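Excluded from the complex is one protein chain; the other protein chains are retained at their positions.
This part shows subunit A:
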Amino acid sequence: MRILPSGSRALLLEFDSLEDVLAQYAALQDADLPVLDIVPAGRTILVIGDRDADLRSLAGQLETIEPGEHSGHSGAPVEVPVRYDGEDLADAADALGCSTDELVRRHLEEQWTVAFCGFAPGFGYLAGTKFEWDTPRRESPRTKVPAGSLALAGEFTGVYPRESPGGWQLIGHALVDAFDLDRDPPALLAPGASVRFVESS
């Protein structure tokens, strides 16, 4: 783990892999730290200190925290009902060198873990563990991706929580809201959670 400067209130922790990020994120959530926010991402975790936190001593504390067990594979997975009827399903299958049926099968069999959230409230970046996913983004992003769209890009899959622009390949749609202000917590897919997609007719 490398600690990088990130302004007067925060430190950026950098790791070699997403696995390392998830393990350290699990440990940081359990640690009693003077922090306002802990933000996991693909290779980093941003730790935002409390208003009065001394970054030097916070860095010292962070150095001593051993990586934890990331909860992704222990708890019951979140099941997300989906339909594989996206406009880019065939393109995405081509890019991955398989048939659309094969893509759907692999997507259903995959053990997904929410690596981090970003882009929009409740937009989770889900990484797999069984297959190699490397889906190119669309050459030209859509100006409007419908809410609920199930999509692939790079090593990740995700569900668009609301209508927004986006360049991911749309392979289907989810039959549950990824972000709902009337639900507690409003985000369906929180970092560290294990996720399974279930085909629904």
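Just so it is clear, contacts are C-beta pairs under 8 Å (C-beta built on N, C-alpha and C of every residue); 3 or more make two chains touch, one makes a residue touch a chain; residues count from 1.
Going forward, contacts and distances are computed from a predicted model.
Set against the options "YCII-related domain-containing protein", "Biotin-dependent carboxyltransferase family protein", "Putative aldehyde dehydrogenase" or "Sugar ABC transporter permease", the UniProt name belonging to the omitted chain is "Biotin-dependent carboxyltransferase family protein". The hidden chain makes contact, of the residues A:60, A:81, A:121 or A:141, with A:121. Shown as candidates are A:34, A:167 or A:186; the residue that touches the absent chain is A:186.
Seen from subunit A, the chain kept out of the figure touches residues 4-10, 12, 14, 36-46, 48, 116-124, 162, 181, 185-187, 190-191.
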